Structure formats: structure tokens, C-alpha cells
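Just one protein chain is left out here, and the rest sit where they should.
For chain A:
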């Protein structure tokens, strides 16, 4: 559809800008073509205010059946290509049907927009927010312009944040107790913990902590689960003996993490796990996975 527009060379240019565009924080966003662009960052309940400028190409007139701007929150499932689920859709009429001869500016405002979900760019799913300007026309296709923006929502630190403490093992072989100081982490947090070796009868080679992201999309029989290992962090080199305790300190900031998303609009979930892996000399792997909850903390970001 878009290239048709290009082929016919649209008779006007459309610019969408935010009023506080200069001062607003910009974050990178990966586009479909692989390019990363900087876009404005919003959070839920914010006023999205700006203006649309339509500038007809010199000497051309644009006949239209009206100009509108929409704010869309979409979930796009890749295996279900082409299907967008709009969970948010707000419209503002900018102009009544008529003709445009010269540059015209339309201010717009969406007040206290409810944007409960964060922008997300996953393996199988994408959640995005866009402003869409449409110039409706008769007989010919409408002229459409999009402006992406990113939504991030901040959560206050959880009031209950228990540590994760667990004793696991293989009978008469390996017995360990591990402890992560918290079960909920903000994105720039540090995982602090300890591993106690209660019994070691196998020759360990090393131990690492993995951060894994599990993205599940769809529902019922059509559920797709994709797991990615985002980080492999070596905790221990060599073979410990009984009674040894190994410290854990893993900074989360270097990794591209998002908050945990649970059942977003019944379409997808993103969960995070800490996976403790012990490797023995024969390269056998022993592991224990623990879910952690990620949240976005205002101060830290």
C-alpha cells in the first residue's frame, strides 16, 4: 500500500511533531527494516500533544474528504502476519472535507492517554504505539503518515521482595543451596547472591548464571514459546569443595531487558529466569531455573 503511495508520488508531505519534542526523552527503536531510529518516549496517562503539518507539493492542490489523526496501540504477532490487534485506538478529526492549497498546521491533543502496555519488540511479537495521520480521498487512495513512539511504564519498587533461597541437588552427588537476595529486580539492578556447596562428589569445571527470557505468544494449542539466553555470566572457575560458598554479583544493566509482561492483552507474555548452570568435567550440565520478576524503576532508568 505504501509503495503505491510512493509510486504515485503523494501530492503533499505530512510532518508529525510533538510539542515538547525537543525536551522529551528520546529512545532508540528498531524499525522493521532493521534500522534504529530515535523516537519520543511516553508513559501512560500522559498528554500527547503536538501538531501535524500538511504541506502540499508546490502547485498542487489536495482534495480530501477529511483529515484525522489516530493514536493506535497495536500488538503484532509475526506468525499471524498482517494481523494487528489494536488495543487502543483514539481518533481526532483535524479537518472537514475540502481542499488544501498551501501548508496548513493542525494542532492535536490526546489527554491522559491510557497506555497500559509497554512498547515491546520480541522474537514473535511486537507491541507498538503509533500516531497515524490519514487524509481521506475519493477515488484515490488515502494519504497516510505514521509516527512511532515508545511507551514505558514505571512501577514503584515492590513492597514485598523476598529473596530466593533454595536447596537443590542430586542425591549423593551434588547438593547446593543458592540464594538470590531478591525475587524482583529493576532493569539496572544487581543480582546479589551466594551459592553454598553442601556436597560435591562430581568434578565440576565451572558454574555460570544465565539470564533467560521466555516469550510466549498466542493461546491454547497455538501457543508459541521462544526462549532466549540473554546473558551467560561465569560465577565460578574450577572445582569447589564441600563448604565453599561462591558469591554472585551480576549487574543487569549491560543486558537489554524489559520488565516482566504477564498476559498482555491475552496475546503474549514475557518472563525472565535466572538459570544456574553447573558444568562438570565431562561437560554435563546441571541447572536450576528460577523465575525473577523484572520491573521498570523510575529512578534507575
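One rule holds for everything that comes next: contacts are C-beta pairs under 8 Å (C-beta built on N, C-alpha and C of every residue); 3 or more make two chains touch, one makes a residue touch a chain; residues count from 1.
Just so it is clear, contacts and distances are computed from a predicted model.
Undergrad: Tell me the UniProt protein name of the chain this structure doesn't show, selecting from "Isocitrate dehydrogenase [NAD] subunit, mitochondrial", "Vacuolar protein sorting-associated protein 35", "Geranylgeranyl pyrophosphate synthase" or "Translation initiation factor eIF2B subunit gamma".
TA: UniProt lists the chain that is not shown as "Vacuolar protein sorting-associated protein 35".
Undergrad: Decide which residue listed in A:90, A:202 or A:246 touches the omitted chain of the complex.
TA: Here the residue in touch with the unshown chain is A:246.
Undergrad: Given that one chain is not shown, which residue among A:100, A:143 or A:236 touches it?
TA: Considering the complete complex, A:236 is the one touching the chain left out.
Undergrad: Mind pulling the chain A residues that touch the left-out chain?
TA: These residues of chain A touch the chain that is not shown: 206, 231-241, 244-247, 249, 251, 253-254.
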